[in-house]
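Taken from a larger complex, these chains appear in their original positions, while the remainder are omitted.
Just so it is clear, A and B label the chains in written order, and each chain counts residues from 1 on its own.
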């Protein structure tokens, strides 16, 4: 059930069943020579729709822009500063809390969001802890779940890509977006085949360490077929997780 | 050309042709008994893709959550505080400016965004005017364009809906989303047929004045067919506007 395609009366009805909601959160940043700039937003969005179909979960609009300062050396990348992203998460949660939502399942597509979104949860909880929360706000529970963390996905990724999976512009995430947008599959050569690895600092440093944007991956191995397997496994993994959270 | 489906190298190529970009911006808020909560985001997003096809414009991911504090009395509505939205617009523009973008065409779907987004532009320009902008930021031009403002759209809206068009949950915007999502067309009775009008203050006041969420409209008149006519007219109007801005 997509929030964007629902009426407010339908949301009222939903709230009689459960007060939990899925919020896909991603990023807009380079994903190497053959990955989409929207990869990190499109993955959780696609999966959230799948979970929604599977479980009846309500899916909020995707927060498509995340914390991606380190990718700004590559054209098209967009970042929110951490403090901006904290304010966004805070406003989204507080808005929904007014309607009675009290459990927030952030389905995340971007490693770079984890710290900031977790900090945002603490900022929100601190409003309760310091007694400054909205005067009728119920106790809240926020959860950040990376789409790739489930056992099913991990097993497929290991089987199909092994060491070439990498940690940015991974074979799995590129595959998943190819499955979701098969008309947009891209071809590109990779030099070297497997990208280098290393720590992450600012955008200038990142571009020097990772000249084509990938970290540790060879996404030439990505495919629609792999994406489909990953999609199914992820929806299965995450639907179970959602059901436990929303129960 | 959708930014989310492009690679960074494709954006590099695009920047050789033009340094302008379209950024759809909307809201997530009730749209009465038969309108989608996502109406204000889905309209500019749909049209931006149309303009992109027509003109080759690059389309950034939609900013789906806007300034909608007055709708918080209705379930599912989400707001960013104005200061949060200003920070978001600022970060998006400054990120893209780093890559060389210098003209930003915000295609807007929500009247409630106009003041805040315009204030955000001033906040951004003030960085230049006070000499605190990023040290290599070029002079920037930001434009906010409401999708419904063109002559073609206005004429159709007048012809089809006349006084029933209204100002929130309008027949035109509901039609446009029905055209974009025909499987989700909703049916609902309207009491009264044409909703009341009045000023806008906070969410509690809004709910009292406008009990089902509409202002001045009878969106029962909305239809896929009307949406199609509006879509074509809007893409035509806005493509011309975009070409003039990006030239």
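As a working rule, a contact is a pair of C-beta atoms (placed from the backbone, for glycine too) under 8 Å apart; a residue touches a chain by one contact, two chains touch by 3 or more.
On a predicted model such as this, the values are computed, not experimentally measured, just so you know.
In this structure file the homo-oligomer totals 6 copies of one chain sequence, with 2 depicted.
The criterion applied here is as follows: only the chains that are shown with their structure count from here on.
The rotation relating subunit A to subunit B, fitted on Cα atoms, comes to 180°, given as a multiple of 5.
Chain centres here are Cα averages; for subunit A and subunit B they lie 24 Å apart. The touching residues of subunit B, counted against subunit A in their complex, run 2-9, 11-12, 15, 28, 30-38, 41-42, 60-65, 72, 74-81, 83-84, 87-88, 90-92, 95-96, 98-100, 181, 184, 186, 188, 213.
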